[in-house]
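A single protein chain has been omitted; all remaining protein chains appear in their positions.
And then subunit A:
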Amino acid sequence: MVERTPVAVTGVHAVSALGRGAEAQLAGVLAGVPAFAPVRRFDVTGRRVGVGATAGDVGPLAEELAGAVDAACRAAGLDRTGRRGSALLLATHGGPVTDGGPEVPALAGWLADRCGLGGRTRTYTSACVSASTAVADAAALIGRGDVTRVVVAAGYLVEPDQYALFDAGRALATDGAVRPFSAGRTGLLLGDGVAAVVLEAAGRRRAEPVATVRGWGRAGDAYHPCQPDPTGRGLARAVEAALRRAGLGPADVGYVNANATGTAFSDASEAAALRGALGGYADRVPVSSTKALHGHALEASGLLELVVTVQVLRHGKLPVNAGWLGPDPACPLDVIVDAPRPAGTPYALSLNAAFGGANTALLVGAA
């Protein structure tokens, strides 16, 4: 494995049902009030579940992505020349769009042109690890010296087709709440997520980093098309790879923003993965899944949760795991349940897992 210096995060932006902007995400997760409400964006008559976390004022996905890229580039202090030298890695769903905007694969080119990004483009359609894989690849490209700057953008806005599919698959929480790692959890709920992050080779520009990407890992379960390996071995290998790249040990990790979706077998698999990767420290590291607050943003979840994790490290407070009813013996973790806690170390893991047994871990450091 190639060792590298950390990659600087110089600009972040996100939109979710918690609000618009990175500060709104921080305020929302620290307030600890879930953003779920009856879905009014489209007709949910006949669905088993009618709840989601939809932002009130969103435009078409392509326009929201362009807005997020512009905001992240502004936050990073990128001028027109700086943008022109930036690559774009985009994470989004690959199917037909329902809002009339450009579709994959043309969307990446449209977005790059619209935002003045002149470097290479790549589009990830790897379901719920799309965005986190893009971040890992961006860091690897920078580390290898291929590029000095990458804008990673990701977007999912709750729409009728995926909603119907998740409802048909009985994946949605029937009690209208997401309860990661908790007894009595009944499933996930979808949520809007559009985010953009600027990653750069550390020290190449006078931009002030807001965080660093210290390590990353990607690994597969080789277990099942749509169920996670109950032993969590694939996710554990992703975490181990992220720690190795960062040169850190389990006890250095002060927070885990878990993938946990509120799904019974998936959350238990993730708990097993943390035990496998962190050993006895898995009992003590503070864990929460902010999906309980902003919902599951599918292809964009990894980037929305990275922005949340960056903001949490900047502020030094760890958000609660909302929806908690009580411990589940299958998830023996130190879940943050009552109130935000102070961060104990400057390092956090952001984990994601997807259909196909795809797993990622991003190890984020405070600036």
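Basically, a residue touches a chain if its C-beta (ideal position, glycine included) is under 8 Å from a C-beta of that chain, and two chains touch if they have at least 3 such contacts; residues count from 1.
In this section, contacts and distances are computed from a predicted model.
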Looking only at the UniProt record of the hidden chain, which name from "Beta-ketoacyl synthase, N-terminal domain", "Putative spermidine/putrescine transport system permease protein", "Monosaccharide ABC transporter membrane protein (CUT2 family)" or "Formyltransferase/hydrolase complex Fhc subunit B" is the right one? "Beta-ketoacyl synthase, N-terminal domain"
Among A:Val194, A:Leu293 or A:Ala354, residue touching the chain not depicted: A:Ala354
In the complete assembly, which of A:Arg40, A:Arg74 or A:Arg144 touches the absent chain? A:Arg144
Decide which residue listed in A:Pro38, A:Gly56 or A:Gly95 touches the omitted chain of the complex. A:Gly95
Given A:Ala14, A:Ala171, A:Ala207 or A:Ala271, the residue that touches the chain left out of view is A:Ala171
Of the residues listed, A:Thr10, A:Thr133, A:Thr186 or A:Ser350, which one is in contact with the missing chain? A:Thr133
Could you list which residues of subunit A touch the chain missing from the display? 1-2, 46, 93-96, 98, 103-105, 108-109, 121-127, 129-130, 133, 136-137, 140-141, 143-144, 160-162, 164-171, 217-226, 234, 237, 241, 354-358
